[in-house]
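Left out: one protein chain. Kept in place: all the others.
Labels run A, B and C following the written order; every chain starts at residue 1.
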Amino acid sequence: MQIAYYPGCTMKASARQHEDAALAVLGALGVELREMDEWNCCGVVHSLTSDNLIRHMAPVRVFARLREQGADEVATLCDMCFNTLGRANLLAQRHPEQIAAISATSGDDLSYDGGADVLHLLQVLRDRVGFAKIRARVRRPLRGLSVYPYYGCKLLRPAEVGIDDPETPAVLRDLMLALGATVVEGSLQTQCCGAYHVVNRDEVVTQRVSATTEQARAGGAEAIVLSCPLCHYNFDALQPQSGAQMPIFYYTQLMGIAFGLDPDQLGLEEQQIALLPLLERHNLVHAPTPGD
Amino acid sequence: MTITMRAGGEADELLRKVETLSGQNLAGCYQCGTCAASCPLRGSMDLGPDAIIRHLRFGLPDVLDRQSFWVCVGCDGCVERCPRDIDIARIMGALRQISIQENGDHLVVAQLPAAALRKLPPIALVASMRRNTG
Amino acid sequence: MTMTEQAPMISMELMGKHYSVPSGLTIMAAIEYAGYKLVRGAGCRGGFCGACPTLYRRDDSHRIFTALACQTLVEDGMCLVQMPFVPLMTKPYELQTITPQPNTLLQHFPEIAGCVACNTCTRSCPQGLHVMDYIQAALRGDVERAAMLSFDCISCGICSSRCPADIKHYAVGLLARRIYGKFGTPLAPDLSARVAELVAGHYQGALDELVAMSPAELRARYEQRSFEAVADGGETHSATKSYNSPVDPVDFQDEIEV
Partner (left out) sequence: MELSDGYPESMRESIALVERTRPARLGVTFPAMSLDERKTLLTQFHPDYKADAKRPLLFGPSKGLLLNHELADLFEARPLVRANLNLSQSQIDSDVDLLVIGGGGAGTVAAIWAVKEGLDPSRVMIATKLRHGDSNSTMAQGGIQAADRPQDSPTHHFLDVMGGGHFTNRPELVRALVEDAPQIIQWHEHLGVMYDKDAQGHFVENPGGGTSRNRMHSARDYTGLEIMRVLRDESRNLGIPVVEFAPAIELLCDEHGRVAGAVLINLETKRYHIVRAKATIITTGGLGRLHMQQYPTTNHYGATGDGLVLAYRVGAELVDLDAVQYHPTGAAFPAQMAGLLITEKVRGLGAQPVNRNGEQFVYPLEPRDVEASAFIRECSERGLGVGTDHGINGVWLDSPMVDLIHGPGTIRAALPAMFRMYTRFGIDMTRDPILVYPTLHYQNGGVATDEHGATSVPGLYAAGEVMGGVHGKNRLMGNSLLDFNVFGRRAGIAAAAYAKAGHAPGKLSLAHVDAYEGMLREANIETTRTAPRILPDYRGKEALERYLDIPL
C-alpha cells in the first residue's frame, strides 16, 4: 500500500520520533508513505472569520500541490494538520467561490474542488490496515502496561472532520487493546490540553496537563498515549512543572515496541520524561546490563 | 409580544461586526450555559462564553477588554455540544480579529524568550501567531 | 551606442513624471538617460548586488511587478519607482556558538511562523528564487534546503518589502547558508592538512628560495611547470560532482517566454 504523505513542519522538528516510529511501524505493515515533493505549512489552525481568506491560502496550496503531484489522497500524522486540511476541504466543497477568490489573489493557480481525501494515520491503521492485522503483527504484547489514551480536540472535532465519535472515541483504545495493553479511560481524554498557549500563557497548559495526568494516574494508568505533536509537547515538557512524571508515548512508539522493532528506530530517548524505565519494568525492552 | 434587547451605537456596531465575521446569529442563544460547562479553559477566562454572548447582545461595555476570547483556543468542545448549533469558537475568533484590527497584535513575537523558541514545536508558534496577530 | 540612438522612443513614467526614452535600454540606463544622476539605486550594475530594486506597473495587469533596474529592459507605458532599500534589523548572533537544532532558524527569526504561504515573495523575486519554499523549509528546520534554495539571493529585499508577514527572508536565507556551510558539509580534509603544514613552516625554505630568485631564474622555473590537467589526462574535479548544486534550479522557462 502506498499513500502520499504530508508531514507538516513539526514532524521534522519536535516530533521527529513520531515520524521515525511511524515509518518503521508502517514498514512492518507493508505501507509506504511517500512524502510530497514540496510542501508548505498548512497554517495549523483553521481561520474562523469570514473575511480572512489569506489565512486559507496555506492549506489550499497544500492541496493544489498535492494535485499537481498527481495524488488524490494524502495521509498525515499531525492532528493539527489533519484538522486544518480537513476543514479546508469542507470550505472548498461548500464555498468554491472563496477558493476562486484565494486563487485569483495569489497570482498562482490554486484552483481546488475539495475532492482530495485527507487521512489521519490512525484512519489508515484502523480502516485500511485493520486492527486485526495489527494484532497479528504483535510480537511482544504490551501485557500489563496500563495506558490512558488521550485524544485532545483536533482528532475529533468538528464531528464532520473528526475520525471518531467526538464524545466517546474508541480508536486509540482499540489500537492499544490490539497491542495487548490495558486501557484506562476518563472524562478528560477528549478535552483540550491548552494548545498554543504554551507559547506565552503556559499556566493554562500546565493546569490542563496536571488535571489530565492526575485523572490518568487515579485510574491506574502508568502512561499516556496520544497522537498530536502539540499535545505531546505540552504533556511532556510542562508536566514536570506540576510535579508529575508520567511517560508520554506516541501510539506509533508503542506499536513499534509491541511489534518488537529495534527501539533505536522509535526515538524513545527524545522525550523529556523518560520512557525506558517503564518499558523495562514491563520487560518490553531489554534493560541494559551494567558494563554494556 | 416581542422584546428587542439591543443596544444602540458602538455596542450595536460591535454586535453586528461579530455576527458578520463569525456568521453566527447571537440571538439564537438561549443561555443554557452548556458551553461554559464544557469549556476546559473556563477557569482561565474572565467571562464564560455564554456571558460573552450575553454581554454582546445587551451591548454591555468593555467586551473587547476581556481576556476570554484570547483564552479560547477553538477546541470546539462547546461547539459540538451547543443545542442551538452556535459556533462559539467563531464568535471568539471574530472578537480576536476585531481586537487585533483595533488595538494591534496580542503577541509580540520579537519578545519571546530564545530559550522557549529553541524547543517549541513550530505548530505552537504558527497557531499562536495566527490567533494572536494580524 | 549607435543602437540606442536609432531605437524608437517609448514613454515611461518615473516617479510620476513622463519621460521619452529610447527602447532597448535597461531601466537603469533609461533613468539616467532621463537626466537622473543615481546615488542610491545603482551598485554593481550587473545583477549581483541588489542595490536597484524597482517596482513598476503595466497597463495590462493590476499587479505590481518587481525588477532589478540594471537587468530589465524598459517597456513602453511602464510606471516605475526605485526602492532605496528595505530596512533590516536582526539580533546579533555568533555563528561559532550556535548548535544547529531543528528550531535554530525559528529561534532567530520567529516571525517565519507567520508565513501564510501566499507566495508573494516568490513572485516578487527578481532572481526567480522559490523564496516561500525556503522560508517554509526554514520553518521546519530543513537548513540544507533553505540554504540551497536561497543560494542565489542577492539581498535586494524586494521579498521582504512585499511580505504580509514582514519576514526578513534574505536574512533567514543567509543564516541558513552559514549554518549549512559551517555544520552541514564535512570540513575539507586536504585543507586542514595543508594549513597544518604551513603552520609547521613546511614551505618556508622553498618560498625563501623563490623569493630570492632573479627574474631570469624564475622564468626558467616557470617554463618548466607541469600542468595538472595535462598530467592527469583530463579533469579530475568536475563541477557536476558539486555538493553545492541547486537542488531545484530556478524555473527560467517563464522568463524565456516573456
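Quick note on the criterion: contacts are C-beta pairs under 8 Å (C-beta built on N, C-alpha and C of every residue); 3 or more make two chains touch, one makes a residue touch a chain.
None of the values given here were measured: they were computed from a predicted structure.
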| item | value |
| --- | --- |
| Chains in view touching the one left out | C |
| Where the unshown chain meets subunit C, residue by residue | 1-4, 21, 24-26, 29, 32-40, 42-49, 51, 71-73, 85, 90, 92-96, 127-128, 147, 151-152, 154-155, 174, 177-183, 185-195, 198, 203, 206-207, 210-211, 213, 215, 218-219, 221-223, 225-229, 235-246, 249-250, 252, 255-256 |
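Quick note on the criterion: only the chains that are shown with their structure count from here on.
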| item | value |
| --- | --- |
| Averaged-CA centre spacing for the pair subunit C and subunit B, given as whole angstrom | 45 |
| Residues of subunit B engaged with two or more neighbouring chains | 112, 119-120, 122, 125-126, 128, 130 |
| Shared interface positions of subunit A, touching two or more other chains | 8-10, 13-14, 41, 43, 55 |
| Complex contact set, residues of subunit A against subunit B | 8-10, 13-15, 41, 43-52, 55, 78, 80-81, 152-153, 157-159, 166-167, 188, 190-192, 194-201, 203-204, 207-208, 229-230, 233, 237 |
| Contacting residues of subunit B [partner subunit A, same complex] | 20-23, 40-41, 43-44, 71, 73-77, 79-80, 87, 89-90, 92-94, 97, 107, 112, 116, 119-128, 130-131 |
| List of subunit B residues in touch with subunit C within their complex | 109-110, 112, 114, 117-120, 122, 125-126, 128-130, 133 |
